[in-house]
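For this depiction, one protein chain was excluded, whereas all remaining protein chains were kept in their positions.
For chain A:
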Amino acid sequence: MSGFHWSRNQRLSLVGRYTLLSVGVVVCALVALSFFYQRFSNELIDRLTGERLSAQVAATSNKLSAFLDARIYQLVTLSNHPALPAFIEAPNSPQAEEALTLLRVEADSPDLYGVLFFDWNDNLDRLVAGQAASGPPYWSKTGWDIRGLPRVEHEGIEFIGPQLPENGNSGWLLMRQHIRDTGFGQNTSVALHVRLSSLTELLVSAGVAGVIEPLLRTPGGIVLDPTGRPAEVTGELIEGPSILPGWNIVMSVHPGTILQPIDQTRFWLYVTATLIIVVILAIFFALSRSLRRRVDTLVQGAHSIASGDLYYRLPEGRRRDEISTVAKAFNTMAWQLKDLIDRTVRAEKLAVLGQFATGVAHEVRNPLATMKTTVQALTRKEQDVERKVLLDDMGHQIDRLSRVVNDLLAYGRPGEAAPQNTEIRDLFRQSARVLEPIAKDANVRFYTSGDSGLKLYIDPDQVLQVLLNLGINAIQACKAGGTVGLRAEQNEAWVEIRVTDDGAGIPKQHLLDVVQPFFTMKSKGTGLGLTISQQLVEANHGKIHIESAPQEGTTITLKFPATKAGTAQEEDPEDVQEDQITDRRR
């Protein structure tokens, strides 16, 4: 089909353009997002490793130094205490008791395990255990040896260690100083047995969880984590400030810890965006196929109409989308087009037939009149009964021809309607006066019903003729015992008159034909009654509608404008159109 090819051959259909536009928007958004994401991650790293970190490291360094300063002060106080030499040399003296009390209190610090005393050869001479004491040398001297530990000097204090945590024991370092020489010649030193974790725990404030881990490098080169255990250094180490000779803070930077989730997030962002694009393309592809299929249907419909198939209708479907609206509009257009063409054809047909009928009628009516007069004269003088019967039959046939001629004239020269306010009761009364005897003869019940006070704006003579035509048709359609009725009802701005019978009905295939001129289902009909009736109804701005079912009956509904006192009748657009057709016909 050409329409189908038309849509398929579009190089860039509307749907395709929308698809490209949507993909373009998504890609642009993705590019912009990636740009800002990269910028954000770079700034994040800069901030984490930049100025703020330096400030934190400096503050942490101060904390560690302050901790050591406090211990130094504690150690210097002990080493210079006047009673301490007596503690070494004269254990049972009151001064020794005084010193022991002091040592016990100092040793109970939560950051110390105890206070240790060493001789000149680094041998442990004696100790005072604190509350936190455990392991060597408090439980056992086994494994206790400070000779292999790193040593540094700072402010006259000897820092020994660190001893790393192992075998279920904690790590520690010693801060040692010779006790003040009071002339006894002793060469004993006193040391604080410092809990290593108390120093390293202070590192934690400088870190950024998972990204920057503050560590403490010790003189042995071992790097400690905040719990005081040797750290496994995997990332880059940034040197920090020194807190003691050989002891300095280092920052282990693991940008991957934070970059990895960022990179992963970015990866998944791309994956998601790609999926979104794929989904968009898939949706648009499906939409495109569906749209093309439906547009092809529209095009096919247009071509069918153009080819003259005025009965072609598009499937409207249940959707309420644009295509469905177009399809409905298309179908409405097709209906209106067919109606217009029908009307035009009928009007032209009527015009031709009317002209023809008028000509024929004129040519036939005068001879018929002469023939009628002659037959009547012959009949009066004829004595022979058989011939008289034949002459009467001839007269009846001439009458019938005259009626046909009159119908033809009525059809060919429809009179102008002279509308006026007319009461329905008058119409019904006059109709009944004619129809009741006919019905009675046919043994058919006739009645009128409805609102008899209704008024119509019509030509009463023409509408009466219509009612009589339809009423006679209805009575003739009924069998004996049948019923024919006229009923009037108000329906908004219209008055509806229904002519109902329960007669033979009209077959469905003839419903459209019965208003055609010269179509009749009666043996003696001219086939112009309904056609003339339709003409008259339309001349009075009315509408005629026929419903019928075989063996059930027929209802013909006439709609006329109701009277509105003092107001002009509003014109239905369809009426205007009909007027135009009528005008053309005229």
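Heads up, the rule we're going with is that a contact is a pair of C-beta atoms (placed from the backbone, for glycine too) under 8 Å apart; a residue touches a chain by one contact, two chains touch by 3 or more; residues count from 1.
The criterion applied here is as follows: contacts and distances are computed from a predicted model.
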item	value
Undisplayed chain, where the name is taken from the UniProt record, one of "Spore germination protein KA", "Hydrogenase iron-sulfur subunit", "MCP methyltransferase, CheR-type" or "Amino acid ABC transporter substrate-binding protein"	"Amino acid ABC transporter substrate-binding protein"
Touch criterion as defined above, residue of A:53, A:132 or A:375 at the omitted chain	A:132
Sole residue of A:198, A:252 or A:500 that reaches the chain not shown, by the stated touch rule	A:198
Of A:101, A:187 or A:336, the one touching the omitted chain in the full complex	A:101
Residue ranges of chain A at the interface with the undisplayed chain	87, 91-92, 96, 100-101, 104-105, 107-108, 110-111, 124-142, 165, 168-170, 195, 197-198, 201, 204, 209, 225-229
